[in-house]
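Working notes, beginning with the structure itself.
Coming up: chain A.
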Amino acid sequence: MAKELIRFENITKSFEGTTVLKSLNLSIHENEFVTLLGPSGCGKTTTLRILGGFEAPDSGRVIFDGEDITSLPPNKRQLNTVFQKYALFTHMSVADNIAFGLKIRGTDKDVIREKIAYSLKLVGLEGYENRSPSSLSGGQQQRIAIARAIVNEPKVLLLDEPLGALDLKLRQGMQYELIRLKEELGITFVYVTHDQEEALTMSDTVVVMNQGIIQQIGTPEDIYNEPQNAFVADFIGESNLLDGIMVHDCLVSIGGLEMPCVDTGFGENNPVDVVIRPEDVELDAGGKGQTHGTVTSIVFKGVHWEIRVESEIGITFLVQTTEHFPVGSNVGISVDPYNIQIMNKPSREDEQVFDQNESAHGENYES
Partner candidate 1 sequence: GQTGANSSSGAVPLTGETLTVFNYSEYLDPDMLEQFTRESGIEVKYEEATTAEELYTKYKAGGISYDLVCTSDYMVKRLIDEGEAQKIDFNSLGNISNIGSRYWEINKAIDPDNSYALPYFWGTLGILYDTTKVNGEIDSWDVLFNGEYSGEIIMQDSMRDTFMVALKYLGYSLNTTDEAQIREAADLLMKQKPDVEAYLVDEARDEVVAGNATMAVVYSGEAYLGHLYNPDLAYVVPKEGSNVWVDSWIVTKNCRNTDAARKFLDFLCRQDVATANFEFIYYSTPNEAVIKSMDAELKEDPAIVPTEESVDLCEVCTQVEGDTTELYNELWKELKAQ
Partner candidate 2 sequence: MMAKVLQKTYLILIMLFLYAPIAILIVLSFNASRSRVVWGGFTLEWYTSLVNNSTIMNALWTTFGLALLSAFISSVIGLFGAIGIYSMKKRDYKIMLFWTNIPMINADIVTGIALLLWFVRFLPLGFSSVLLAHVTFNLPYVILCILPKLRDMDIYQYEAALDLGAGEAYAFMRILMPQILPGVLSGFLMAVTMSMDDFVITYFTKGAGVNTLSTLIYGEIRKGIKPEMYALSTVLFFIVLVLLILVNLPYDRLHLNLSSKKSDRETT
């Protein structure tokens, strides 16, 4: 792996008595694409702002390239930020926006002109030099914000939900462009999002956070396939999160039905959480399977159908499949042992399953 570039050491931060980050530790390596992922209000932006120098941690240190930069002001840090709300300078032209950082560093005029042209080309907006930011669409503004940051050739680029305001099609296009930029410029990306698909698609490393605590750090595959707790499992994609009892190694009982699995080390007859991804539940029209159930709803999702099956063992399974099963039909249900993921029951609040209403609550800011 490449050399370590950034290290958060035991960062703690609270606002008006509420702890927002709880002794956070995180390493970021050179040319890595790290994504901070988590529900609204979990502290992603705060983490990024501490790295950018806009917020000082209450305790802990930020190490950059071996040096302690905890108290360095933002303008002295070798990193640039693309803000959640673009933060373009509305009273300047696109070119002046991009040239802002270069002018401060006293770059030569001709060089500036070239660099503006180059960076506009990178983001696919050649010829937009003299436009005013407010005459651009959201997507275009976002790309200007990116151009303004990368034109300074920072070692690290921080991006705070840069695609949040864009529609699906534009978002996908920009995702590809960002990956291309990362490869082309060889810089390190620290990316914030609450869109799990975006996180999985773009990152080398995903950091899942909840309530100011890192839940899991890993590659997209790790995070998706081997969630370390119920929160991660539920937040990353849809899943069937079931109560189970570990009969013994490699055998778990769900609602009385014993199913073989591959996990070991959870003891005997201990209560556990069982995660089964919807696409891993296999349905059989003929009724073959470990148990049986009735289709109660089927929704077309384009790539697949999303089906709810009420099973004999009293559990409703969420299933994703490309086959069509009419409502009311009887189907067999089975799951490959490899696709059953066993986890310990949550020990802390922040590991618990993400509850919609609660999270909406957490979003309330004082006004």
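Keep in mind how these were chosen: all candidates are chains of the complex that A comes from, given by their letters.
What we mean here is this: a contact is a pair of C-beta atoms (placed from the backbone, for glycine too) under 8 Å apart; a residue touches a chain by one contact, two chains touch by 3 or more; residues count from 1.
Every value quoted in this text rests on a predicted model; they were computed, and no experiment measured them.
Enquirer: With reference to the defined contact criterion, which of 1 or 2 touches chain A in this complex?
Expert: Selected candidate: 2.
Enquirer: Which positions of chain A touch candidate 2 when the two form their complex?
Expert: Within the complex, chain A touches candidate 2 at residues 52-54, 73-75, 79-81, 83-85, 87-91, 100-101, 104-105, 134, 138, 148-149, 152.
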